[in-house]
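Of the protein chains in this complex, all but one are displayed in their positions.
Naming follows writing order (A, B and C), and every chain is counted from residue 1.
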Amino acid sequence: VSKPTGPSLTGLAFLQGDLALRAERIAAYLAESAVERDRAGGTAKRERDQFRSSGLLRAWIPVSYGGLGASWPEVLDIVRLVARVDSSLAHLFGFQHLILATLRLFGSPAQFEPLFRETAERELFWGNALNPLDKRTLLTALTTSADELSVSGQKSFCSGSVDADRLLVSATDAVSGRLVVFTLPSSRPGIRVFGDWNSFGQRQTDSGGVEFDKVKVDRQEVLSTPGPLGSTFASIRPLIAQLVLTNVYLGIAEGAFGEAKIQTRARGAAWPASGVERPTDDSYILLRYGEVALSIEAARVLSDRAALSLQAAYQREDKLTPDERGQLALDVAAAKVTSARASLDASSKLFELSGPRATDAKQSLDRFWRNARVHTLHDPVDYKLKELGSYALVEQFPTPSFYS
Amino acid sequence: VSKPTGPSLTGLAFLQGDLALRAERIAAYLAESAVERDRAGGTAKRERDQFRSSGLLRAWIPVSYGGLGASWPEVLDIVRLVARVDSSLAHLFGFQHLILATLRLFGSPAQFEPLFRETAERELFWGNALNPLDKRTLLTALTTSADELSVSGQKSFCSGSVDADRLLVSATDAVSGRLVVFTLPSSRPGIRVFGDWNSFGQRQTDSGGVEFDKVKVDRQEVLSTPGPLGSTFASIRPLIAQLVLTNVYLGIAEGAFGEAKIQTRARGAAWPASGVERPTDDSYILLRYGEVALSIEAARVLSDRAALSLQAAYQREDKLTPDERGQLALDVAAAKVTSARASLDASSKLFELSGPRATDAKQSLDRFWRNARVHTLHDPVDYKLKELGSYALVEQFPTPSFYS
Amino acid sequence: VSKPTGPSLTGLAFLQGDLALRAERIAAYLAESAVERDRAGGTAKRERDQFRSSGLLRAWIPVSYGGLGASWPEVLDIVRLVARVDSSLAHLFGFQHLILATLRLFGSPAQFEPLFRETAERELFWGNALNPLDKRTLLTALTTSADELSVSGQKSFCSGSVDADRLLVSATDAVSGRLVVFTLPSSRPGIRVFGDWNSFGQRQTDSGGVEFDKVKVDRQEVLSTPGPLGSTFASIRPLIAQLVLTNVYLGIAEGAFGEAKIQTRARGAAWPASGVERPTDDSYILLRYGEVALSIEAARVLSDRAALSLQAAYQREDKLTPDERGQLALDVAAAKVTSARASLDASSKLFELSGPRATDAKQSLDRFWRNARVHTLHDPVDYKLKELGSYALVEQFPTPSFYS
Partner (left out) sequence: VSKPTGPSLTGLAFLQGDLALRAERIAAYLAESAVERDRAGGTAKRERDQFRSSGLLRAWIPVSYGGLGASWPEVLDIVRLVARVDSSLAHLFGFQHLILATLRLFGSPAQFEPLFRETAERELFWGNALNPLDKRTLLTALTTSADELSVSGQKSFCSGSVDADRLLVSATDAVSGRLVVFTLPSSRPGIRVFGDWNSFGQRQTDSGGVEFDKVKVDRQEVLSTPGPLGSTFASIRPLIAQLVLTNVYLGIAEGAFGEAKIQTRARGAAWPASGVERPTDDSYILLRYGEVALSIEAARVLSDRAALSLQAAYQREDKLTPDERGQLALDVAAAKVTSARASLDASSKLFELSGPRATDAKQSLDRFWRNARVHTLHDPVDYKLKELGSYALVEQFPTPSFYS
């Protein structure tokens, strides 16, 4: 069995110091069991707890609230580093931060401040039950006079829902029909987490269903100032989501490419018709390595640029203009499409670069492709290209939505 | 669970009548359990026995020897039909016929005639231990005066070796260093079949190792007239091998594409940004269907043409000229490269066409890609392109070898 | 200056005998002056007359009317052969036959029979003024009682309009608003042919504008039984148009590829980093030759199949069913998309295969790309892919129109 290679900071532009140490440590830990856990699927309880004790669940929370004060580029570098060896856990780590950002972007200081403090202090792991495409959850109307609201219905694709300490939930307002987003402790009576995620890739993301049976929701828990996509600043939330995905894709590509090199270098003999002895001297193999290296490199520079753009936009807060938001959206779209393609390409070419012995099931090297294939279906790449095209042709920025 | 779709003759140019009925029947049978067996791996004992009783193991054997007298185009159509639902068994069926052809091409009538008769009469399933790249088996020199030869050593990638009734074996002549090919009953003392194949794709091909410990070989069992690649006619053997692979690839592509259609049509809603209600009206989905359909169609026409070329070459027997053989090799190369690409493309795009719900592990739809990925590594596609290029540029036909 | 290579029947499946001789002769003639005439643009008067005297303008006209009785596959082979050296004249020759077919498909025996006879006897060259997208020509209503109709207005993209003996014209019926198609002698008073075609490719197709100033149209000249796309059989007309284009594309690809080989073989030295002396031994060059060869080969087999399908459909006459027509449309679409891509690919790669010296303006080797680029814009390839996708996904045949 080829032991999954440990992580290294190579190719990461922003991560360093203490944060890098913590990230490398957990990535090395995850690498040890990644193959087995891919096989097993289910909840990575031990690894989630390791994340809790690593301090990284509060990486991005400002120091003043007890966090590590990481920037977005640093957070996304951690996502990428972890995804090289375990793209399921990388996704959960990334979504932890997406949810924290959502508290900040959709909620008021009175809401996100205590949640930041509590998350930092108690190393809370957040799960996601925000899914605007699945409209089966209904919330008692916000406009009623009743103090107590209640949510019922089901949600699918709830990443990190098993073993979550808190949930971010979306539902439809029973009267207005509008999307409402709120937080819930996962222990709140009436919540049932199915734990039924069973995809052939991203197997430990616990992205199964959640059911709400007349679950009480306090008005204080509803993020309504400014609310979902309630301001230009709030509308960068989906762009953070897209960049988390982007860096998971890129990490998968880098992880697959790293394995390819190990495999090729370990091959005994070059293809007879090559006229050379070692595979590392085969002109065609070198050409194909160059192709994959180039596609990963292009994805990297575009993703790094988008990470910096996000950080700049985030720091603009309510001064962020729709055009600045639009430009960020384009940077993100370019990074995402390129990274999605690089992840599929590298994880499939891995085997052409490595040869047939790399297909031994014991090594599970197909997991890179399976993870890339499942995760890149989050939302269709063609519509991201259309957004890029609309701007190129008629200078129209993407309309803010939960996917653009 | 989406039950694997049964086979249909759509897209098959040559198969009809009784042969088609037998082929469809076994393909439907295989489809029932394909998902489970992919998960289990190992030997498809029941399914192999079904092949034995189907009569198809003697499909290509001339009627005069008790076979069904199928042509190469018909045999390859069966390979493709079966590969749509089970590319492991399709490979074994194809290699059964590759081995039968090898008896004819490398051996004398005194050798292949009784073997054809016996295979037909007893529905023998042949396994492959001919692997020129693995040089670990040694045969007592043919030039010694001893009546009895003996082979020792190991072979890897021996498809169909478990549960084989007969084996086709290659070894190196201890004195001349030349490749020798011979047949053995698998019950001959000293043969040990490891049954250790465990790849993430083509999981039921039993392509593991075989060990020979001083196994007796009768001179009569050695195929030496004309011997391996011993004449222009004999040298079409690797082209038959390549065409079997080609039709397995194509069957995988067609199988994956068929599943995609079922999935897309079953999807509830189109992507919100598409502006249409049904996925079947989404312009981008239709475009991508067109792309995949076209790549499969090109592979089909090139493969059908190569099948006809093979049949024509086969019928030329010893009148076959090196140039005719060369032209066939080019037809085969074109078909193979195109089919290999179509299989990888269709089995990966399947999910972009179908959406995230198609990744449910219960359906195992990733098996198409896993099978394509493993099987297309048989020999590097770039060297086939080089052969096509050498002919295009300087009109040099591929030099006959076990891979060209 | 590299003299354009003469034609050869290599790669043509159907052309032979007397027809082949005539076609090769005119192709060789055209090759002599192709470079100069590409530079000059304008009308190829001498070459058009050569076509007249070659007898090929009546190639497809049945022998009983004085023609050569060629089949569609033969006619399309001639288009391809000529396009290898002169894609402008190939287009005009192809459209001659498209127009002849239109007489047959849209008109009655009383109309097409004398026109066939006259065309054959007087070696008439037809020009095209049928362009459904350009709606600026108006015809006096067919429903009026007046014996004499009259057409006024302009048409663009009228290929072969200069030096045409007869014109096929489309106009809008002033009352019904429907498309009407009719023939006119080009000498009819009131017709003005602009001769203003000046594109950077397909420079001698005379595809400029034509103006009609109250031009008299006899009712007998209107093709109304069954009329434009007036029956399933009549609706194969646009498919013939598409196949003419397809074979022009393919001829361009083959012509460009042929020049590439001459250039590469003539190059003095390989690239220093290649480690070989001759470019013909450079692994990368051979790989790229293989890629182009394969794309052309795929286009060829698909186009040949479509040509046979067309012939079969044509022979079905009014027995042709919508599904048979639909299947032909799909065959044609597959051939067309593949050929369009092959022509752009081969004519651009030509230079990567050949090296910088091939860009010498004296040789005008860029004309292949310029011709391919202009001609492949006839109608968008993406919509052809959509048609292929619609059939693949929901088994819907392309709706007959002037472009599908």
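We adopt the following convention: contacts are C-beta pairs under 8 Å (C-beta built on N, C-alpha and C of every residue); 3 or more make two chains touch, one makes a residue touch a chain.
Quick caveat, the model's predicted, so the values are computed rather than measured.
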| item | value |
| --- | --- |
| Selected residue (touches chain absent from view) among A:L167, A:A241 or A:I285 | A:I285 |
| Hidden partner interface residues of chain A, rising order | 257, 261, 264-265, 280, 283, 285-294, 297-298, 301-302, 305, 334, 337-338, 382, 384-394 |
| Missing-partner contacts on chain C, residue numbers | 41, 133, 157, 198-201, 203, 271-274, 284, 288, 344, 348, 351-352, 355-356, 359-362, 364-366, 369-370, 373-374, 377-383, 386, 401, 403-404 |
| Missing-partner contacts on chain B, residue numbers | 283-284, 287 |
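The working rule: only the chains that are shown with their structure count from here on.
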| item | value |
| --- | --- |
| Chain B against chain A, contact positions shared by both copies (same if over half, else different) | same |
| Most central chain, judged by mean C-alpha position against the global CA mean | B |
| For chain B, residues that touch 2 or more chains besides their own | 288, 382, 386 |
